[in-house]
Each structure stands twice: as structure tokens, then as C-alpha cells.
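Removed: one protein chain of the complex. Kept in place: all other protein chains.
Should a chain be cited, it is by its letter among A, B and C, assigned in written order, with residues numbered from 1 in that chain.
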Amino acid sequence: MDFAFTKEELDFRREIEAFVKEVLPPDWDEWAVYWPGSYGTMPQLEAEFQEISRRFSRMLGEKGWLGIGWPKEYGGQGSAMKAAISGDVLSYYRFPAGGVATTIAGPTLILVGSEELKKEFLPGIASGEIGFWLGYSEPNAGSDLVSLKTTAVDDGDAFIVNGQKIWSSGAHVTEYGWVIAKTDMDAPAHKSATLMIIPNDTPGVTIKPIINICGNHSFNEVFFDDVRVPKRYVVGEVNKGFYNVMLALQFERMSVGSGGFRRVLEELVRFARETERDGRPLSEDPRVRKALAAIAVEIEVFLTFYWQSAWMQDRGQVPELEASALKLVFTELSVKLADTAMDLLGPFGLLDKGSKRAPFGGRVGMGYLDAISGPIGAGTSEIQKTILATRGLGLPRKK
Amino acid sequence: MDFAFTKEELDFRREIEAFVKEVLPPDWDEWAVYWPGSYGTMPQLEAEFQEISRRFSRMLGEKGWLGIGWPKEYGGQGSAMKAAISGDVLSYYRFPAGGVATTIAGPTLILVGSEELKKEFLPGIASGEIGFWLGYSEPNAGSDLVSLKTTAVDDGDAFIVNGQKIWSSGAHVTEYGWVIAKTDMDAPAHKSATLMIIPNDTPGVTIKPIINICGNHSFNEVFFDDVRVPKRYVVGEVNKGFYNVMLALQFERMSVGSGGFRRVLEELVRFARETERDGRPLSEDPRVRKALAAIAVEIEVFLTFYWQSAWMQDRGQVPELEASALKLVFTELSVKLADTAMDLLGPFGLLDKGSKRAPFGGRVGMGYLDAISGPIGAGTSEIQKTILATRGLGLPRKK
Amino acid sequence: MDFDLNEEQKILQRSAADFLKKECPKERVRRIEETEEKYSPDLWRKMADLGWMGLHLPEQYGGTGWSFLSMAVLLEEMGYNICPGPFISTTLLGCVPLLHAGTEDQKQAILPGVASGDLILTLALAESDRGYEPSTLKVSGVRSDESWVIDGVKLFVPDALSADHILCVARTSAASEPGAGLTLFRVEKDHPGVTVTPLKTIARDNQCEVAFDHVRLGPESVIGPVDEAWPAVKAALDRAAVGRAAEVVGAMRATLDMTVAYAKERVQFGRPIGSFQAIQHYLADMWVDMLGTRNLVLQAAWKLSTGEPADREVSMAKVRAGRMGRKATTVGHRIFAGIGFTMEHDLHLYHRRTVAADFAFGDSDSYHERVARALGL
Partner (left out) sequence: MDFDLNEEQKILQRSAADFLKKECPKERVRRIEETEEKYSPDLWRKMADLGWMGLHLPEQYGGTGWSFLSMAVLLEEMGYNICPGPFISTTLLGCVPLLHAGTEDQKQAILPGVASGDLILTLALAESDRGYEPSTLKVSGVRSDESWVIDGVKLFVPDALSADHILCVARTSAASEPGAGLTLFRVEKDHPGVTVTPLKTIARDNQCEVAFDHVRLGPESVIGPVDEAWPAVKAALDRAAVGRAAEVVGAMRATLDMTVAYAKERVQFGRPIGSFQAIQHYLADMWVDMLGTRNLVLQAAWKLSTGEPADREVSMAKVRAGRMGRKATTVGHRIFAGIGFTMEHDLHLYHRRTVAADFAFGDSDSYHERVARALGL
């Protein structure tokens, strides 16, 4: 048992940290929108940060760090631990990069994609040139993929796709949809859907913005109107879409920004030390000390899960349940951290981006709103718990 | 709107308080076992306190206070508010009296009992001479009365009862069972059971003690082996047992010891003022002040529910949902209070009855164990929430 | 005991609910949020015409003379409908100190204007310390011949942008005992040296920084006794805190209503989500939380109306509304999930305001501390 990084891991950590410090604008912290563990404030999904985030993605690509967790034969280093280190550092600095392409599409293509698809997409993903968005959820079925309504009808060498997706993060700033659609209208739900790649510029694709409660445009509705998708864009086997999405969901649930939690904690500690109330620093108030200690313990727990998951992947284990546990823990932690931060800042925490006197550029108020999104996105906390109870602990499913 | 007692109510309160102070032994607090909101430590159910508690019951009966909430035609004053005041004061002083007879059997008999039964039992209940125990739960069906296994077979002028009950509080120190048994083996569950009174001394009744985790004998298993119960002991109509039990359940859920919460809070405040840590009183620690304030707020909430329920009853409203809410709130409060008390006392809270240095005679350690019983007894918290959600808010039942 | 509203209060409750449903739909709330003052003169005028501004003012000042409890009943309905504007600022923070400590002339000069809807008031109290305890107040009032000079910065002054008059609590001498040494001044907003800067909040209310730079005021500006303003200020603070708590109860009720309705109709995994035990238990808790908070708020409002000391009741109501309001809207978001996370949905309007209410007029720690003191700790 060893909770320390190896020398190689430490060196890598320092290298990526040095890179980040070098390339980030010195005043980045003042305008970076980001709350850890949430889905509504990722700078790389904001239109205003597109130029910088694309440039940074390509820089990470040049370094070979986007696909660092991939097998060596695909240009990676086969190290989930290094990918985790990279994720930790980037998140700590609120680095505007990363997304579905590297965390979901790439790994899934490597496992189940055709050689043709791999050749077409992996290089662009690894170099940071192309981005993906997820087309899973539909308006009347959040996590309930069984109720899928979007259809893909066989038309020779292509599928004709019709329907609607929702909550598609970043569809407006990426190039390809990673979409599940129903291909067999008669088969039982779990054997009827297919995963496919749909380029945004295919005729019949319409993307409409959804503004979230933080005021950001991160989500979209996407409409398909007789969209012709070549069959070579099918990912994995036809009608095996559910299994492939489940596989991809694990990657999604593992792709967590850990460093952001450490960062916010450091900022709150600094705030407590530097802010006076009734003539003495907040940091001397035992209630404040206890609250910050309590959140620090939960952050530490989460970090052990985070590193453990990477370690497991590097041992070739499939972290299905760990992915659910990790997703549950980090999104609930996001809420607890937002509550703690808000309580610490008090009315100053309510001050919004751009307001006079707003500490941390209004990040805490925004985080309080954004923290709502963690436990409800990408499979709610309730769904994760049900997965853990039934698949993990073997409790009987509801009749 | 008026949250103050009327003059008449205040006078009654003072009268009952004066009575209690007069009759309780001066050192009663040192040996009274009781944790508010729990079911495992009621002194009136302990064999060692039987003499005193029976005597006190009769004294209350003489004062006319046992049936004070009953209609005037049955010798009561028709005042649920006075009954609530009495309950509050008795609980505050940990007075060893009260039970199923006055809170459940009496009110139910008045509503659905035959004239014969009323004549036979109400006087004894009102005078404190006789006690009842509940025979609802069975070993494999806690709150699930639909799975009832105890049978009562028609045998002319009597039913022959066979089966087993469990969790029957006080069966060893009272005279009559208040029992539900299956009388129609073919009818649907809700139309198959009958409520009846079974005297403990009927041949075939065997009572076996269950020792609870506080070390007390409060619960029992009761076995029925060809027990002959005269039909005149049926309460309400035959095969309407479920409805009558539901009716009685409301009374059960309303019978709450409110004063005990106030009392423990006062004791904790005193402890915090009188106990030093690291050179200053615990009461100066902001963490302690916050914790005690928080529990005080929850106690206050509970008290408003408590008085509100009595007020509703006096207006002739049926407090079905309020009974569920009250039961939920007061048993969960019992747990929170035990946690708060234990945290305040620290390792001293672990000291058991009879130990050197145990504050409050070990009541907090015992309460920590007993608090387990509140949310699981008399319909679990989970069941109360489901009742509130479905019957109260109209949410759909599970298919 | 009586847990029922009286007939007047019930009529007020119904008429307020009807009026606000019609005049203050969410589209209007959103439009008002976009104004800098976060208030609609038109809506304000209509509310004044209904007598709301003077509801608790004595009749000789154009009011109706009802109790503070009636105000709480009205505020619960305003919270249910998120009625924006400087209502608490004007009627409670502004009027209560005048009622408690003003001279007859001062009352006559201001209160009828409030009752008619012509004057908007507010109170400048907290400073950079964010505390609402007297010891945290440093803005100074220095006597200079017959007049006073005020210097310093007040924060989180609600509705200062729309206010005509700002009452300002200033330290006029060192505290000999807690609460002493403070004096209350009335300042017109456009008085030379007064600068109002809006602070932008996630609650989208109008919180302001008000800077006093050598603001010179005549002796007629002093409200109540010099150095002894605290009792009148505290009377206002307590009522504002309970009034805000009543709004939170309304918000909790609205959240519950919205969420229950959605849980009945939204189908996932082949059944209404309201049939899932997790959702049922969330909503049962939300209901019980709301009922208990409502009881504490009404109790505090009743106690304030009796004129008896109400510190315990006020603090308990405020702190519970603060915490439970946040919990209710947070849980509401779990049930609405994605759709509730969008700007076009109404739930976040409540979520924003419940968290702001937790900090309004002092945070939970400070009200827990007041409860602790009331317990004898």
C-alpha cells in the first residue's frame, strides 16, 4: 500500500503544472467560470472562451497529454494514473480544456470502434482538433434510455435519423454528436438502439441553446430532421447501443475534476484568515474551523476514490461500481462545498459575477447555483445509489 | 392566532404541576429511566416501578385526569388540549404513568365499542385500575398488518385464537391485550381481521419477555394457544379490525411525551454552563452554543405540532396526517437530541446507569441506545413518510 | 391556543393570493428583475391602493392599524408569488423605527407618504463586517455645532436605489454598554455626499453599497434619542427578519406545490416519478419542514404583535426559515432535475431567494447565537 506518487508520476505532475502556469493568462482566475463537480460552468463550453480553449487543447495534444490514458498502440502512455494527474492539475487551475472527445469518445472508440472510425477520429481527438457532444437524453427521458424516441431507420448504406436530444453540453462548440438512436423498432428496449457519430454539419441537424441557471449557454437541444448518417459512423455493433453507452458512461462518470475541490478549499482557508468579523479573523471562530475541517475531510475521501479508480484501471479492472460511487461522491461533494463556501462568505457569497465587492469574482454564488447540476446530471445521485445497491450489493430489484 | 395558553389552561397546568411535585419522590430524577420520543425506557413498564406507577395512576384517576380528553358523557372534560397539557407535564417530570389503556383503548372504545364493553372497561381505565397492551405486530410482519397470521376462529359465542404477537409493550405489567386477529380466512386482507380484548389470565395466553438493548424488559412476545375469547370482547365490528386499528393508530401516534424534550434541553444547558473544558465553561464554546440552539429550534417546532394537534382535535378535526407527521417528528427529534446530548457529554455520555461519574444517572447513554426505538416503532419513519406523501400529498402509490 | 387566522387575516390572505396571481405572474417577476431597481412603480401603486403599505400603520397616518401578524400573513403570500420590490424595506425597516422612536412631526412627515405609496424607505445598517450586532457598526456621526456629519460605508442596504429616504445607523459615541452609542439619522438619497452603488446578487434583488462622505445633516434628521437608537432599530430588524422568514415559508409552499404537481405527471422508467419512494420521502420531508417553519414564523409574528419580548421566537423562526428554505429549493431541484436547471423554468427564482433569505439581516450563526442566549447559555 502506498498513497504517494512515484517519482515518475511526480515528475509528470510537475511538468504539466509548469506547462499550465506558463500558458494560462496571469489574470485567468479572475474570469474563469468553474465550480468543481458541476456541469453548468465549464469554461471550455462557453463561446467566449472558445478561442483560448481550442488553442490550449491543441497545445495539450501536441504534448501528447490528451490521450495519455490510451493504450500505447494509439499513441497514449496507457496510464490512467497519468490521465488522472493531468485531470487533477488542469482542474486545479481551472484550465479550459477537456471534454467528451478525450474522456468518452476516444476510450470507447478504442474498445469497440471499427478500424476505419479509429483512423478517422482518434488522431483528431488526440491532437485536440475535434470535439464531441453527447446525444443521450431526450426531453421526456432523462436517464431512462429505455424510453428512447429518436429513431434511425435503415436506408441501405446509411441510417435516417429523426428525433430530439436535450442537455447536450457543448453541441454548439464541437463538431460531432455521440448519439444513441433506436434502430430496431420491434426488439426489446435493450437490444434496439445503436450508438453513432453524427457530424454537426450534416443536413437536418439543428442545435438550439439552453441557458442554464448560472446564465451560461452550456447545454443544447439538438433536433434531427431526416438526418442521413453513413453506416460507417456506427460505433460498435448495430443494436448494441445500450451496452456501448453503458461502457461509455463509466468513462464519463470517471472524468472528474478533482483539483478544483482542493483549489476552492485553499481559497476558503485564505478567505477565513484574511476576513475579520467583530474584530477578529473568521479563521479563529471554532464554528468556521469545524466547518472547513469537515469539508476538507470529505474532499480527502473523494481524492482517495479518485486515485484509487485510476489505479484500478491501470490494473485492468473495470471500475463499473467505482464509477458510480465516484460520480455520486463528487457531485454530492460539490453541493456540500458550495454550501460551506456560501455559509463562510455570508452575504458576500451572494454577490454575482461582475458585482462590486464580490469575493473570488462571484464564483461562490455561481457555484451555489451550479452545484444543483452535479447530482442531477449524468445519472442522478438516486440512480447511482440504486446501481450500487442492486449491482453492487446484490439487493433485489423492484418487482 | 394565539400561541399562549388560556387562563383556564394555565390554571390546569399549574394544578397538575403542583400535584406531580407533591407526589413524586424527591430523588425520583436519579432513578427514573426515560428518554423522550422512544419506546424502550418507560418507567411505568418496568417491573421495579410497578408499585409506584400503579399508585400514581390511581391518583391521576381520582383527580379525573386520566380520561380528561374524553367526552363529558364518559366522565372526561372533552378537552384534548388539557390532555396534552397533562401529557406535557407528566413527561417533563418523567412521571411513571400513562399507557395504552388511556391513550388508545379508552378513546377507541368510546368511538366504536359496544355499550357493554364501555361499561365494563371505561371506568377501570379512567380510574387507573386496569392496563392494556397492544397485540398488533407479529414476528414476520412489523407494520405489515396485511400479513397477519394470528387466527380467531368462530366457535359459537367465542373466538378461538391461535398465533403469536411480538413487541407487546407492558404485557407483563397490564391485564388486557388489545389484539388484532384474522377472523375471515378467505376475505381480502383488509376485510378479514377483528380487534378484540383478551384478558391476560385467559387460559392459553403465554407472555415471554424481550429484553431490549437498554437492558429493560418493556417488550414481550405473547403466544396464543387455543385461547377462547368471548364475542362480547370484540371491539367494533367483526372483520373491521383494520379500520379500527387505523383509528387507534392515530391515537397512538398522538400520544407523545413532549415535556421530556424540554427537560433534557434544560439539563444540557445546565451541564454546558457547569462543565469546564480547557479552562472555560463548555457554554462559551460557539460550537456548543450552536448545537444546543439548533436542537432547541427543532424542539420548538415539535412543540408547535404537539399543541396544534390537540387544538385540531378539540375542533373536531381528525388528525390523520398530523398524527403521522407528529410521530415522525418526535421520534426523529429523539434521535437528534440523543446525538446532541452525547456529543455534548463526550465520553461521560457513555457512562451507564450505576457507573461512578455518570452525569444524569447515565440517562444520556441509555437515551442514545433507546433513541433507536423511536423511528422504528409504531410505524417506521419511512412508513410515516410514505403515508404523508401518498395520502397527504396525493402522490401515486407504487404499482 | 388558537392556530387559526382570524377572519380579517383570512380575507387578506385570499385577496393577496388572488391579486398577486393576477398582477405578479412570473413573467412580470422576470421583467422586474431586469430593471436596475428591481421594482415596478405600477405594481407598487396597485399594492398601495390595496392598503398594503399602511397595513400595520396607525390610522392617523393613513394606515389600517392591523397587527404585525397580518403583515406576516401578507408576506407569506408575497413570498409564494415572489413579489419583488421594496416592501420590507419600506414598511418594516423604514417605518418601524419611526413608529417606535420618531417625533409626531417626523411620523406625520413620512408615514402618510408611505401609506399612500408615494414614499419608499430603507435602512442602512450592516457594514463591511456583515454583522447586524451593534458592536460591528463603525460608520460615524460626529456632532458639529447644531448639525451632524456622517462618514463611512454601509453595505447590503436593500432597495437603496429606489428609496426616497435612507435611515442610517451611525456611531455617535463609544459604546458604554452593548447597543449604546448609536444614533439613527434620516437622509434623503440625493443628499450631497451620499453615493449609492448597486451590488449585483444571485438573488437579483437590489442590494446596495451606500457611501457617506462627510454628509452634513441638521438636528431634525435625528430619529429618536441620540446614542440610544438600538431598541428602535432592533424592533425593525426583528420584524424584517420575521417578514423575510414569512416570505420563505411562501417560497417553500410554492416549491412544494410545483414539485408535487411535477412528480405526479413526470414519467420515468414507465411510472410517475412521484411513485418512487426516494421522491415520496423527499416531498414528505419538505412538507413537514414547511409546516414546522410556518408554525415558528407565525408564532414569532404573533409574539411580536403582542408587544412582549420575542427574542427567542424571532431568532428561532429566522434561523429555521433560513436553513429550511435552502433545503426545500435544493431538494426541489433534485426532483425537477434538468428542466429545473434552465433559466426558463421558475424554480431557480425561488432557489436564488431562499439562499439570500438565509443571510438577510444576519446569518444563521448569528441567529443561532441569539437562540443560545435566549436559552441562558
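Here, a residue touches a chain if its C-beta (ideal position, glycine included) is under 8 Å from a C-beta of that chain, and two chains touch if they have at least 3 such contacts.
Please read these numbers as outputs of a predicted model, since none were measured by experiment.
Touch with the chain omitted from the figure is made, among B:T6, B:N140 or B:Q317, by B:N140. Among B:I125, B:I166 or B:V256, the one in contact with the hidden chain is B:I166. The residue from A:R289, A:K336 or A:R357 that touches the chain not shown here is A:R289. If you put the missing chain back, the residues of chain C touching it would be 276-278, 281. The missing chain lies against chain B, touching residues 40, 137, 140-144, 146-147, 166-167, 210-213, 215, 219, 276-279, 287, 335, 339, 342-343, 346-358, 362, 365-366, 368-369, 372-373, 375-377, 380-382. Touching the omitted chain from chain A are residues 1-6, 9, 81, 265, 269, 272-273, 283, 286, 288-290, 292-294, 296-297, 300-302, 304-305, 307-308, 310-312, 325, 328-329, 382, 384-386, 388-390, 392-399.
Please note the rule applied: only the chains that are shown with their structure count from here on.
With centres computed from CA atoms alone, C is the chain lying nearest the middle of all the protein shown.
The geometric centre of chain A is 51 Å away from that of chain B, both derived from CA atoms. The multi-chain contact residues of chain A, meaning those touching 2 or more other chains, are 287. Counting partner chains per residue, chain C has residues 365 touching two or more of them.
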